[in-house]
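First up is the structure itself, then whatever we jot down about it.
Up next is chain A:
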Amino acid sequence: MTKELWKGNEALAEAALRAGLEAYFGYPITPQTELLEYLAKKMLATGRAFVQAESEVAAINMVYGAASTGARVMSSSSSPGMSLMQEGLSYIAGSQVPVVLVDIMRGGPGLGNIAPSQSDYFQLTKGGGHGDYRPIVLAPASVQEAADLMYGAFDLADKYRYIVIIAADGNIGQMMEPIEMPPQRRLEKKDRGWELTGAAGRPHRLISSIYLQSEALHQFNMHLQAKHRQIEQNEVRYEEYLLDDAEYAVVAFGSAARAAHSAVRWARAKNIRAGLFRPISLYPFPHAQLTALAQRVRALLVVEMNTGQMLEDVRLAVAERVPIQFYGVTGGLVPFADDVLPEIEKLTRLDNGAS
Partner candidate 1 sequence: MLNEHMQTVFDYPDALTPGVTHYCPGCTHGIIHRLIAETIDELGIREKTIGVAPVGCSVFIYNYLDTDFAEAAHGRAPAMATGIKRTLPDRIVFTYQGDGDLAAIGTAEIIHAAARGENLTVIFANNAIYGMTGGQMAPTTLPGMRTTSSPSGRDVEVQGWPLKMSELLAQMPGASYIARRSVHDPGNINKTKKAIKTAFQVQLHQAGFAMVEVLSSCPTNWNVSPKDALTFIKEQMLPYYPLGDYKIGDAIKTLV
Partner candidate 2 sequence: MAKGTITIDERRCKGCELCTTVCPKNIIHMATTFSARGYRPAILVDPNEQCTGCLLCATICPDVAITVYREIKPKATTPSTTRNT
C-alpha cells in the first residue's frame, strides 16, 4: 500500500469515517477545526448525521443522544471545549454508552492560547467530570498512529461501552506526514440489547445515569471499577525504544516523546545508555511496566508539555526506587531534542553525585 501525505486532523477524521462513523457533533475550536470541517464536507455530502452545535455542551449531549441509539458517534474539540464537555462525559460514563472523542490539546488555563500543549492530562485521565469514572485515553505521537488509534477507537468504546479519547496535542493535529490510511470498513448493525430504537415487540428501554438507591449506585460504581480493572489488564499500550540495556530512561508521550526520541539517540552517540518509554495509553497508564523499568535503570527523566501532570503517575509507579527528574515547557513551547539532551546528561551527573 502506498503512503499518502495527511494532515493530522484530517487523518483522524478520515480514519473515523473508514471505521464506520455514523454521526458527528462538534463546535469549532483551533487547533482542531480541520477535523470538523473535513467531516462537514464528507458527512453532509453522504447524508450522515453532522451538526455544528451551539456549544460543546450541546455537542456532547447530542453525542450522548446518538450514542444512546447505538450509533458510531464522535466529537472533537480542544482544551477549553473539553472543559465544557465534562458534564456530558460524566453522564455518558454513568449510562455506559460508547463514545469516541478527540482532544487536540492547546495551552491553558483559561483561554490560554492556540499553541500545542499537553496540559489536559489531568482532566482527561482522572475523569474530569463528577463521579468515579475514567475514560480510556490514547495519545498518538505521529499522524500514522493517530489514524490507527482512531480506527480502533470505536471497537474499543463498544467493547467496554465506555468513552475513548484520542488525546493529541496541536502539533499532531496540524502536522503533515506520509501515512497508510486503513481501509473502509463495512459494519453490520445488530441489536446489542441496550440501545434505544423504539420499543417494538420488546419491553421499553432506558438510557440513564440515575441510581436513586444508595446501594444501587454503589453497585454501579463497583461495576465501573471492575470495568476499569479489566481495561487496565487488557488495554495498556506503550512503546519502548533502546530500553534493553538502558541505564537512564526518558518517559514522554505524544509530541514530547518525539523530541525525547531524538535526544535519546544523541545521548547514545555520546555513549550514554539512554532509552525512551512512551505511554500510548495514558489511561490505562502502563503502571506495572514503569515499576519494572525502575528496577532496571538508575534514573528517570519525565518530559511533558505541561508542568508535570503525567509525572504524578510516573511517581506513583516508580515510588522511591530511583530518582525522577522533570523537564516541562508550557504555553505552546515545544521541547526540542537539544533541550532534552542536557537533561539526560544531568541524570548521569545526578547519579554520579549520589553514588
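The criterion applied here is as follows: contacts are C-beta pairs under 8 Å (C-beta built on N, C-alpha and C of every residue); 3 or more make two chains touch, one makes a residue touch a chain; residues count from 1.
Criterion applied: all candidates are chains of the complex that A comes from, given by their letters.
Predicted, not measured: the structure shown is a model, and the values here were computed from it.
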In this complex, the candidate that touches chain A among 1 or 2 is number 1
In their shared complex, candidate 1 is touched by residues of chain A numbered 22-23, 25, 49, 51, 53-55, 57-59, 61-69, 71, 73, 87-88, 91, 95, 196-201, 204-210
